[in-house]
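For this depiction, one protein chain was excluded, whereas all remaining protein chains were kept in their positions.
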Amino acid sequence: MTDDDTKDNVIPGSEEELATPDVRGYDFTGEFDLAELLASYETTGFQATHLAEAIDIVKRMRDDGATIYCTYTSNIVSSGLRETLAYLARENLVDVMITTSGSITEDVIKTEKPFKMGEWDVDEAAMRERGINRLGNIFVPSDRYVWLEEYLNDFFPEFFAEEKVRTPVEFSRELGATIDDEHSILANAADNDIPIFCPALTDAEVGNFLYYYKQGYDSDVGIEILQDYDDLIEEGLLADKTGLIVIGGGLPKHHAIMTNLFRGGADYAVYISTGVEGDGSLSGAPPDEAVSWGKIKEEVTNHVEVKAEATLVTPLLVAEAFKKYEPAGGEDEAEATAADD
Amino acid sequence: MTDDDTKDNVIPGSEEELATPDVRGYDFTGEFDLAELLASYETTGFQATHLAEAIDIVKRMRDDGATIYCTYTSNIVSSGLRETLAYLARENLVDVMITTSGSITEDVIKTEKPFKMGEWDVDEAAMRERGINRLGNIFVPSDRYVWLEEYLNDFFPEFFAEEKVRTPVEFSRELGATIDDEHSILANAADNDIPIFCPALTDAEVGNFLYYYKQGYDSDVGIEILQDYDDLIEEGLLADKTGLIVIGGGLPKHHAIMTNLFRGGADYAVYISTGVEGDGSLSGAPPDEAVSWGKIKEEVTNHVEVKAEATLVTPLLVAEAFKKYEPAGGEDEAEATAADD
Amino acid sequence: MTDDDTKDNVIPGSEEELATPDVRGYDFTGEFDLAELLASYETTGFQATHLAEAIDIVKRMRDDGATIYCTYTSNIVSSGLRETLAYLARENLVDVMITTSGSITEDVIKTEKPFKMGEWDVDEAAMRERGINRLGNIFVPSDRYVWLEEYLNDFFPEFFAEEKVRTPVEFSRELGATIDDEHSILANAADNDIPIFCPALTDAEVGNFLYYYKQGYDSDVGIEILQDYDDLIEEGLLADKTGLIVIGGGLPKHHAIMTNLFRGGADYAVYISTGVEGDGSLSGAPPDEAVSWGKIKEEVTNHVEVKAEATLVTPLLVAEAFKKYEPAGGEDEAEATAADD
Partner (left out) sequence: MTDDDTKDNVIPGSEEELATPDVRGYDFTGEFDLAELLASYETTGFQATHLAEAIDIVKRMRDDGATIYCTYTSNIVSSGLRETLAYLARENLVDVMITTSGSITEDVIKTEKPFKMGEWDVDEAAMRERGINRLGNIFVPSDRYVWLEEYLNDFFPEFFAEEKVRTPVEFSRELGATIDDEHSILANAADNDIPIFCPALTDAEVGNFLYYYKQGYDSDVGIEILQDYDDLIEEGLLADKTGLIVIGGGLPKHHAIMTNLFRGGADYAVYISTGVEGDGSLSGAPPDEAVSWGKIKEEVTNHVEVKAEATLVTPLLVAEAFKKYEPAGGEDEAEATAADD
């Protein structure tokens, strides 16, 4: 090959001028404006662009009056995102919550006793001795669970008084009603009639104390999950439009997309996840995959995944798309926002 | 600083000679031996070392006669690892299985209709048109679910005949008993009385068809999950030693470690996972974290995590630690192995 | 075991009250304040906490008058982070830059022709036909490289006029001097005498055009890299304190920590990375690992890694720790900041 031949390979040229926006980041010259900085994410590329798209999609969900499903894994509530989710529930900004059992346990504990900042790297056996549980870089002293047991032992007799077999949605609603804490997800959701779905209610300390209760006090109690599933499906069937805000993956994510299948798919979907696609996992599956199943409707821009650890981006998303945004026609939300500011 | 000063920084020297093995990979000289290749992983470093440790720990579980819990996420059964798990159940090599609902659905479908090899990158909307669902690089034509509905509609009346409210363990046991397929996990588990725990039974097509059944035929049916949780805890309390083989993360992983907490922790644990620690997720939490909670007992070498996509390493682990290994004192397993070869 | 025995396992209790801060996220009640939101990241847990720590460490670098090394991979400059880095260079807020060759190529192109927003998922062969290169979700039409070749062909004769063998630092400095663009990293670095180290200068289009130049015009030209390495080591030896801001991994990261070894380690280090530890890679190695090598000094809080995709967090870090922060005693930086606002 001559140099000219190789050049056709190296720089083939291109006549076409693309109509898409220029890649351009925030301009730090002049007065600083954090809102503009976040707006510039749209043309920053990589995941920044996806965060900007996520903000845009959530705004559109709200403009459209969609029934908004917010799903979150338990560790989200271990972290300071609990207060963010409590805000969404308090202001009635989401309609359905789906989660796993640890998040219920921990929301209740935090109404009385905080979790503490910790470290990733510790002497785990020594921690066990000290009765301190580690959850990432968060520490949970065991006395939290001693307290929780007492609290639940007060609650259970009442909860199972009339019916012995109850559902997870009933559990979180009635438990939430006992709580007085403006930063509690359960309390606010109960107040605003936002159901919290949690099919695997047993898989956390709540399950442990139900076990002791069943063993020690009442062998007839039980948790029935099919009724909730029916209700969740119906919720989707009744909705005109639905939008999903999926924080983390796992069961909550799948529960949301699976029940939206009945209505022919969700209209909007925003995922925030560290999951990877290559393992074929549900947690790592991108929104695209859900399209083939009919779990998400196909329109070019109604879904996005932000590949990020949730604590980094969720507060920014909520700030821009909820706190600072008044939806176009959405009376109810607009009021809520207004009332709050 | 003079050169001599900087040299103290750059090459401080060390008197100590370390007693640990040399890092050394497989020697490709001479006759090839794949078993030796896997043995060389021990001194290859990084994740190869962890795979070698995982093989070693599983062998020790078996030598020790531990009650072995095998947990797996649904996509594991979507993949060809289904046949590997069916082998473990068939030969009675594990004692307890914990999973999520998709794995039950798919094991049943595969008794009649195979999943097909596919691609990651497709036109998702066109796939929806064609009725082909994508699951990573695996394709599942929708007629599989048409067939499944019929199969389950035959099964449900019988299953709910005597009691209207049943548990997930009963579900998989009685469903497994209807299946005749040597590669079915459910069939083999039913045969060998290996319980399959699956608290969130609704969260997959099984749930969808339960919904239709409840709507159309019998509004009283239900799924109760507390009894199973009790049984799983008791299983751990009765065991002399316990060992966990955790394939993927999520609820199945947590269910195993949480219930082992009651007995003061599992004695052995092997995790195979793509989860990352930095998101504070349960799925990404390393075995070390479970030590602080008392979910895994602390001894220097009784736990390991192989950071890998499961299809790459699970068959190798099962080959070395089960198929090719006869446990020291373990009569039962030894027989099983012998009978099989 | 009795229930009481198991309870000692399940809830061992703990007498100790931890002195660390409570985990608590941003409080969305009341007037919204994005700066407070970022401050709340400190007690939000997981990676949010690390971002807050990173901001704090960079502030301390600046208070301490440390020589600041900023390293970045090439794709950082493909993205809109180019404008962020250009700001750091323009305001003289960092002292040394270390990068890979693609970033030099792309900074020059962007002075004349923007990169364009694109998509991850495209028909790659069709893109090749159209002469459009894909870089994540960024598109680079090939005519950019046609333009670059002309620009470099004007520059090379001058650059090699007096000496035939030049270094990468000379290359970026003299090339930067030809550029007039307030958003160019090269132009601003040249202006402010910030050296840009890039040992593998050949590994990008710059290398390709050097190849053609050497083939076609002057077979004696060469790129010598040892002199730069000496200079980089000396830079570290002369510094009183050093601080590293490491965006992405790879060669730039290692180059910074390796040369800091000569002075006994860096005093401050902030990593932003998607790398994973389990592969034993340098890109994935956490700051802790560098301590064992003496590349980072050990003090409890002088280093942190934010596990995140850089576009999501770098602008926030720069906003809080540079743009909005005036270092305690640091005259020079204070002026720069002041002048800019």
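For reference, chains read A, B and C in written order, and residue numbers begin at 1 within each chain.
By our rule, a residue touches a chain if its C-beta (ideal position, glycine included) is under 8 Å from a C-beta of that chain, and two chains touch if they have at least 3 such contacts.
If you're wondering where the values come from, they're calculated on a predicted model, not measured in any experiment.
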| item | value |
| --- | --- |
| Displayed partners of the chain not shown (whole complex) | A, B, C |
| Sole contact to the chain not displayed, among B:V58, B:V96, B:I132 or B:V169 | B:I132 |
| Touch criterion as defined above, residue of C:G45, C:G102 or C:G243 at the omitted chain | C:G102 |
| On chain A, residues whose C-beta touches the chain left out of the figure | 1, 6, 9-10, 12, 45-47, 121, 237, 261-265, 276, 278-280, 294, 307 |
| For chain B, the residues touching the chain missing from this view | 3, 7, 10-18, 20-32, 34-35, 37, 40-41, 43-49, 51, 75, 78-84, 87, 114-118, 121, 128, 130-132, 136-139, 141-143, 145-146, 149, 182-183, 208, 212, 215-216, 288, 306-313, 315-316, 318-319, 323-324, 340-341 |
| Touch residues of chain C, complete complex, unshown partner | 73-75, 78-79, 100, 102, 120, 122, 124-125, 127-128, 132-138, 165, 199-204, 207-208, 210-211, 214-215, 221-230, 233, 248, 250-251, 254-255, 258, 261-262, 274, 276-285, 288-289, 291-294, 298, 309-311 |
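Everything below uses one rule, namely that only the chains that are shown with their structure count from here on.
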| item | value |
| --- | --- |
| Superposition of chain A upon chain C: rotation angle, C-alpha, nearest 5 degrees | 180 |
| Same-site or different-site touching of chain B by its copy chain C, using the half cut | same |
| Intercentroid distance (Cα basis), chain B paired with chain A, Å | 26 |
| Rounded Å distance, chain A centre to chain C centre (Cα mean) | 31 |
| Two or more partner chains touched - positions in chain C | 10, 12, 45-47, 121, 307 |
